[in-house]
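The complex is shown incomplete by one protein chain, all other protein chains being positioned as in the whole.
Let's look at chain A:
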Amino acid sequence: MASEQQLSAIKDAKVLMVGAGGIGCELLKTLALSGFKDIHIIDMDTIEVSNLNRQFLFRQSHVGQSKAKVARDAVLKFRPHINITSYHANVKDPDFNVDFFKQFNVVLNGLDNLDARRHVNRLCLAAGVPLVESGTTGFLGQVTVHTKGRTECYECQPKPAPKTYPVCTITSTPSKFVHCIVWAKDLLYAKLFGDKNQENDLNVRSSDASSSSEQVQDVFERKKDEDIEKYGRRIYDHVFGYNIELALSNEETWKNRNRPRPVYMKDVIPIDVIGQNGNLDENSVTEDPSSLSAMASLGLKNAQDRWSLKENSKIFIESLKLFFSKREKEIGKLSFDKDDQLSVEFVTAAANIRASSFGIPLHSLFEAKGIAGNIVHAVATTNAIIAGLIVIEAIKVLQNDIKNYRMTYCLEHPTRKMLLMPVVPFEPNKSCYICSETPLALEINTHCSKLRDFVEKIVKAKLGMNLPLIMHGSSLLYEVGDDLEENEVANYAANLEKVLSELPSPVIGGTILTVEDLQQELKCSISVKHREDFDEEKEPDGMILSGWTQAPSLVNNNTASINNGASTSGTSQATPLQPEEDDDIQLIPTRIGKKRKLPNTSSASSLDTLSITTEAKD
């Protein structure tokens, strides 16, 4: 039971919850039961079927509706006299500015992506509001508390970046199934069904050998009145047969690698057999594009089965036929969506055929969907536990009980008898560019790189700014906002396409740039250093930001996040509380802001497996 002081702190508190997904549903329920009376909740998502196994405030009939709103209504049914304000909106909307954040006593995060977490962290720092941050994956979870100046901020420790792969691994030398998925999804699927104007590396290697790039372009275009099945076979033979032959001709590549085997349709399925399978007419009854399925029309039922090369090849042709016959209007506009059955079928089949060609084990549709959709494992129990821990920390925050703040890990296997392990929060990192004022250094080729590259690869991707403003001394180089004059907009657009050294106020070695996000109230100085050459494979951005800590990519079994990853990962370095040495049940007063120590292998070994993260609200 909560004490009298706790109850009065709870009663008077105004809290902001960001996220109404897996953790959010549990959290809103626990806050309401605990006596919180003024809760605001933001979530931009709508409810999907795969949410219902754990987001218990939602029902089948709510699918498609706002999570924040439905969650509010559900909780008001058992606690009708409290105030819950819901926002069906993105927390990055400019309405949720520093002043908005300042009205709350504490902010509680139940988010599913790094980007939004960083954004909320910055707003909390700017508004001076404590943040309780959380994440879960499967049976693992963690809760952390962040108070400006007293404990580390969410960004004081590097966060593993979404995994990206070198281009040539994807285009020519895949060695893992995930490489085949990336190829099938980001290259082949995008090429056939996505925006035709988008740059695509699908044929990058083979075009070296081809004299005319126009010809290569034509391969993927369906000719006028070309039979869909014939077109499908042509694409199949081109990407799984011809392109592999072409790659094999480069002997250098295969010196230390297994040589792939070209796959042609005629060797897998004789031409006259195809027509007998996959009956398009069976599908003609269904009008709803989301229910179209190549599996269904081929009579394959179990998504957990691993299909043979032949079955995959049939699915490949069948799904392509269904796209061109039933969803022709969408072609050219599609982007991969893990909830689109036909897209998942096509990508699974294409990835498996490629895997087969490269001697990589094949996977089921269920598995392939998990990898392609970057799906985070999630169960209700972990979310419930984490939500309980968030409320316990939130109550301490409301009482300003800093010495008792804890970050807590929820473990799958006990460490020193503990399944729930509390740890004293760490001091702020003095070289954190978010909560301290550390200058950053940028190595870049100022004669080649455009301002656009800098904005995309550094300001947005690395610094996570939403509405950036870039200044060189007193001259503005770039700015985003609704209130700009037309000529300003044109000016900035022109600047984006200029190389750095040719900007109106040239950016060269030695220049100090100021980059600012007015919404996040975050300002950084970047000292520019000119460098001629970058290693295309190791430094694919063609620029290096230092002073900014990039984490090593997380090696995470077979669910490595792919470059669209919403998934983020948390710290793997923590110093657990030492076991109590005396026999008093009362907690030994622990110093706030204990120095972060590198874990010694014995005490932290179990923590190394803890790469927490995020509840998929997907």
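As a working rule, a residue touches a chain if its C-beta (ideal position, glycine included) is under 8 Å from a C-beta of that chain, and two chains touch if they have at least 3 such contacts; residues count from 1.
Going forward, contacts and distances are computed from a predicted model.
A single chain of the complex does not appear, and UniProt lists its protein name as "Ubiquitin-like 1-activating enzyme E1A", one of "Large ribosomal subunit protein mL64", "Phosphotransmitter protein Ypd1", "Transcription factor" or "Ubiquitin-like 1-activating enzyme E1A".
The chain omitted from view is touched by exactly one of A:V379, A:A461 or A:V480, namely A:V379. Note on the undisplayed chain: of the listed residues A:G194, A:G370, A:P428 or A:P468, the one touching it is A:G370.
From the set A:A303, A:C448, A:V480 or A:I544, the residue in touch with the chain omitted from the display is A:A303, counting the whole complex.
Across the entire complex, the residue among A:K224, A:K255, A:K417 or A:K538 in touch with the chain not shown is A:K417.
In the full complex, the hidden chain is touched by chain A at residues 1-2, 26, 29-30, 32-34, 49-50, 52-54, 56, 59-60, 75, 77-80, 138-139, 301-304, 366, 370, 375-385, 387-389, 391-392, 395, 406, 408, 410, 412-414, 417-422, 579-580, 583-587, 616.
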